[in-house]
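The complex is shown incomplete by one protein chain, all other protein chains being positioned as in the whole.
== subunit A ==
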Amino acid sequence: MPAHLSARLCSLALSLFLIAFALPAFAGPFEDAVAKFANDDFSDTEEAIGVVAGSGNPLAFPIISALQDGRLMADPDSKKVYVTGADGKSIDAATGAAVASVPDSASAVRLNNRLRRSVDAALGGLTLQSPDVGTRLQAAQSVFKSHEETALEAVDAALAKETSRSVKTALGEARAAILLFKSDATEVEKLEAVATLKARGDQDALALLTGMGDQPASVTKAAASAIGSIQSSLAVWSMVQNAWYGLSLGSVLLLAAIGLAITFGVMGVINMAHGEMVMIGAYTTFVVQEVIRTRYPGLFDYSLLIAVPLAFLVAGAIGVLIERSIIRFLYGRPLETLLATWGLSLVLQQAVRTMFGPTNREVGNPSWMSGAFELGQITITYNRLWILVFTLAVFMILLAMLRYTALGLEMRAVTQNRRMAASMGIATSRVDALTFGLGSGIAGIAGVALSQIDNVSPNLGQSYIIDSFMVVVFGGVGNLWGTLVGAFTLGIANKFLEPVAGAVLGKIAILVLIILFIQKRPRGLFALKGRAVEA
């Protein structure tokens, strides 16, 4: 006990001692600079920012960030400056001592746009040495963007101490950006800066290099070649970006079309209500999330994992019901089936509209599906990535199911030759019902995924149905690989046409190309070979 007590007393004494020293009657350069904030003069304020930021005083960061937020109060009469905190407590800016209240005559120190830039740069410099890697990286990037000469010293200081590789690179780039615009930097420094920016190679680097103004001839020449190389690498990256968008669109198309391909392949039935099965899956997700929100908020991140099997069951059950009550009476009359299922789609849409209202419903992204990461020069959002992974997983499972299970074998047999399969003892009507249920269930799963990237409304299915048909017609029937190739080809072709022709014309071009393609291969890319005259 006594030992503790004495330690406390010691520390108290020490702090009192420190405070006594921190309150000198004669002011140092830091205190002088702080007092300048009270002059209400932009050039004085700028000078003050520079001195305070470079002082190394622990109060510098709170002062500058308060200045940025308009929380730095100056009293023109007493020349005293105060930092008011967000919590209402205030300190004296020059000493750090707490004050009871800021005098009424004090007003916030004003800024103009030029000062705001130097405030940002100063803050950048101050946070460059923060213990947190993320903060340092961000600070380095903000210095890179502002490239204020005043930050150069801070950058150099930070660079000397930095250990993290990524922050070091960012600091080097920030330094290069500053040097490129610094009028008295040497030619060698500038050439190095150009090389560093060339290595960075993104849109920002390109903007700096193209906007750097008058420079020595050698630097201009180096910059021109750097611009050329950055532009060509950016062109490659934009191709990669388009390819990624195409893959992403392709995965959505595949997910929507895969169930259709199964029902069409096995039963020769065009299910116009397929889009509505997708919609039902999306609404199942909505209901699951509603229940979780009201009852078990902690489970929200698992909502999709719960929704996937549920959507499969709900949509699959509805599918079996439809097959048993409508479609089985229409076998051999594909055109009539088309009309009946179209009618069914109207009924289902209207039913959902009556139950859930005609407006969009809010379906949230779980935390693991929100956000994005950067890969080289492109940004990849997690929800798109997960949908691609999910689609491929569904595809593989389905492929395995067709290949290795008894039902899969029966389905393939019925696809290839219905009458022969029936003669061999396969209960084709049972296979039909299960196939239709499977196709609908997969559409329901697709709905869960699409609820993450699209509006959940009664018209959700309508917007996918024509595209899914195009995929199936293009890919060919009776072979899931055809659907895969068809979906990704159409997705990628669409995204590559979009920047050239615009979104709508691109889509029209795709439709026209498919119509022409059908001329060459009336049964799609991967048609089943058979000897029947009329399939």
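Methods note: contacts are C-beta pairs under 8 Å (C-beta built on N, C-alpha and C of every residue); 3 or more make two chains touch, one makes a residue touch a chain; residues count from 1.
Note that contacts and distances are computed from a predicted model.
This complex has a chain not shown, and the name its UniProt record holds, of "Urea ABC transporter permease subunit UrtC", "Carbon-monoxide dehydrogenase small subunit", "Type-4 uracil-DNA glycosylase" or "NADH-quinone oxidoreductase subunit M", is "Urea ABC transporter permease subunit UrtC". Shown as candidates are A:L305, A:V389, A:A427 or A:L511; the residue that touches the absent chain is A:L511. Residue A:I326 is the one among A:L159, A:I227, A:V240 or A:I326 that touches the chain not shown. In the complete complex, the residue from A:L344, A:L398, A:L434 or A:L497 that touches the missing chain is A:L344.
Looking at subunit A, the residues touching the absent chain are 264, 268, 270, 326, 329-330, 333-340, 342-351, 354, 466, 469-470, 473, 504-505, 507-508, 511-512, 514-516, 518-520, 522-523, 533-534.
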